[in-house]
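Worksheet for the structure shown next.
As you look at this complex, bear in mind that one protein chain is not there, while each of the others sits in place.
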Amino acid sequence: MSGFDKVVGSYEEAMAGLEDGMTVIAGGFGLCGIPENLIAEIKRKGTKELTIVSNNCGVDGFGLGVLLEDRQVKKMISSYVGENALFEKQLLAGELEVELTPQGTLAEKMRAGGAGIPAFYTATGYGTLVGEGKDVREFDGRKYILEESIKGDFAIVKGWKADRFGNVIYRHTAQNFNPMAATAGKITVVEVEEIVEPGELDPTQIHTPGIYVDRLIQGNFEKRIEQRTVRQA
Amino acid sequence: MSGFDKVVGSYEEAMAGLEDGMTVIAGGFGLCGIPENLIAEIKRKGTKELTIVSNNCGVDGFGLGVLLEDRQVKKMISSYVGENALFEKQLLAGELEVELTPQGTLAEKMRAGGAGIPAFYTATGYGTLVGEGKDVREFDGRKYILEESIKGDFAIVKGWKADRFGNVIYRHTAQNFNPMAATAGKITVVEVEEIVEPGELDPTQIHTPGIYVDRLIQGNFEKRIEQRTVRQA
Amino acid sequence: MALSREQMAMRVARELQDGYYVNLGIGIPTLVANYVPEGMDVMLQSENGLLGMGQFPTEEEVDADMINAGKQTVTTVTGASIFSSAESFAMIRGGHVDLTVLGAFEVDIEGNIASYMIPGKLIKGMGGAMDLVAGADNIIVLMTHASKHGDSKLLEKCTLPLTGAGCIKKVLTDLAYLEIEDGAFVLKERAPGVSVEEIVEKTAGKLIVPDEVPEMVF
Partner (left out) sequence: MALSREQMAMRVARELQDGYYVNLGIGIPTLVANYVPEGMDVMLQSENGLLGMGQFPTEEEVDADMINAGKQTVTTVTGASIFSSAESFAMIRGGHVDLTVLGAFEVDIEGNIASYMIPGKLIKGMGGAMDLVAGADNIIVLMTHASKHGDSKLLEKCTLPLTGAGCIKKVLTDLAYLEIEDGAFVLKERAPGVSVEEIVEKTAGKLIVPDEVPEMVF
């Protein structure tokens, strides 16, 4: 089934078509489960004026943080930022815009974007700055705000294993935002640690079905740890 | 961890607390993946005036169809009904009410009910009888209708395997509506083919995490086939 | 002569592309799977929660837990995935399915479709049809041009309750292939041996006939 083979030959090919001003949805939480090499390719490519939708913005010199170095990011849509000094500097200088979005709302906005749900109501953020200017509606005596879905021109995703048809599974908590991001890109690019043949993954245990995946590539990952906490053996 | 052991000793215990007039959300599609024994227990119990939320209503003498025999059902919320004669008779006699809901909207209403989303917009049903009387709103030049979520007093679910903590996996397409139903019950009761010890299921491959499950029981299943279609070997 | 059911399926199969994810409705649309062009692969989506539906099982393979949206026992192809109905309709509603083929009672010049309910008869329900027509960009309606009584099913305005509003752009009947553009049916192809006049006569809704209307070749 050649038509379903999503594997591309290079990172350049994986991110082909990314242009200035586009919106990119990225999986990952902190530095866990981030598409390291796809981010690096965006840096290499030098695409500018990007809107990045991601729960966090990496750290200085790693993850999405590297896109700040050449000011490639115009706007971040995130729930928690500021783990890096460059981010803070650009934000205070007005060179970077941030739209803070509650973490659960952000996850749901991505899912809704992929699922053809243009908007949904949530109690999260009602009565706060997040709710300002948004439609309020009461259901069963409680007030909710209307949140619109998010779609990206590209979605960049980090999986663990995938078959050539783009059926992806994630490893442990590196799953996080990746499955929703995968559904919400006009072009969804997935990088994984291992590509296997179709049939090797159990059909009932696929986290991201191949229908969502446009391009697939196998990479090497540093997997940097943000908070290394250990106990004595 | 005794507090997390969801296993109950009998079907009577599994459905304890079900009262006349309650809403029951049931997993299953056609006769596939239906909670056969939990349905049978509701019949045995004789609870009346029930609102049943389920994609279908079984067939004469099997599945949810058995609840029609003693007129236990006041209202069905389904996408496709009428595979049985008794249903048709009661409907035409005005003894039974039906709220037809598009299949995808029904699945999403259950998911939203479990996920704290009181309502969402969908294009499905706009401009049809389904959309009548519902709020219409335009997003990006297209019209959508507002659909409210569904919650049940009980949810009855059929799984394949579960550990004692209520972590459930489903088998093949017997998954269908079961995972959403499981999230949307005030009391969620799951029956499975096999109960295993905690730790025997891969944590990353759980379809329904135990947090949604209140009661768990192991049963025997007839698994009747609605459309037996075969090819020559 | 009017197309046979098989020819209708064959004609629709020409709209397939390699790598397409396709949802085929119950009835004639199901036959499309038999005419996938050589060297091309498509994957069938079944809305109960299956991507990569295979052929019917042998007696030995029959499994009550493996069915399609028509509740028929089926198998999976290599590389299939199985998921919840919410996930399945996220795919459908989110526009991820490349082609949807389904039947209808009526279609009109505004792209409205009626396919699930005849008032006065018992209403069985819309199943997934409303989600399918609302979610897909690329839909082909497959139906006979006229009813058994000879009434046109291509109308100025649908008379039956709608399945979806303004969502149909392509119709294949036993007489013709038509597209809906700017409030009219546009006749694109005619069945072999069927005259433009017959199609004009049997189309109740506004019909635009281009100078040239090629005949389908089988």
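Order as written gives the chain letters A, B and C; numbering starts at 1 within each chain.
One rule holds in what follows: contacts are C-beta pairs under 8 Å (C-beta built on N, C-alpha and C of every residue); 3 or more make two chains touch, one makes a residue touch a chain.
Only a predicted model underlies this, so the values are computations on that prediction, with no experimental measurement involved.
Colleague: Where does the absent chain touch, in terms of which shown chains it meets?
Modeller: A, B
Colleague: I'm checking contacts with the chain that's been left out. Which of A:18, A:32 or A:206 qualifies?
Modeller: Checking the options A:18, A:32 or A:206, the one contacting the hidden chain is A:32.
Colleague: Pick from A:122, A:149, A:167 or A:188: which residue touches the chain that isn't shown?
Modeller: Candidates A:122, A:149, A:167 or A:188; residue touching the omitted chain: A:122.
Colleague: For a quick check of understanding: of A:72, A:175, A:188 or A:204, which residue touches the chain that isn't displayed?
Modeller: Spelled out, the listed residue whose C-beta touches the missing chain is A:175.
Colleague: At which residues does subunit B meet the chain that is not included here?
Modeller: Where subunit B meets the chain not shown: residues 1-4, 111, 113-117, 163-165, 167, 183, 198-199, 203-204, 206, 209-212.
Colleague: List every residue of subunit A that touches the chain not included in the displayed model.
Modeller: Its contact residues with the unshown chain are 29-33, 55, 78-82, 88, 91-92, 98, 100, 102-105, 107-108, 110-111, 122-130, 160, 171-180, 207, 223-233.
Rule of thumb we're sticking to: only the chains that are shown with their structure count from here on.
Colleague: Roughly how many whole angstrom separate the Cα centroids of subunit A and subunit B?
Modeller: Subunit A and subunit B have C-alpha centres separated by 32 Å.
Colleague: Just how far, in Å, is the C-alpha centre of subunit C from the one of subunit B?
Modeller: Each chain reduced to its C-alpha mean, subunit B and subunit C end up 29 Å apart.
Colleague: Determine the centre-to-centre distance between subunit A and subunit C, using the mean Cα coordinates as centres, and give it in whole Å.
Modeller: 35
Colleague: Two or more other chains touching the same residue: where does that happen in subunit C?
Modeller: Those would be 82-83, 89, 92-93, 134-135.
Colleague: What positions in subunit A touch 2 or more of the other chains?
Modeller: In subunit A, 115-117, 203-204 touch at least two other chains.
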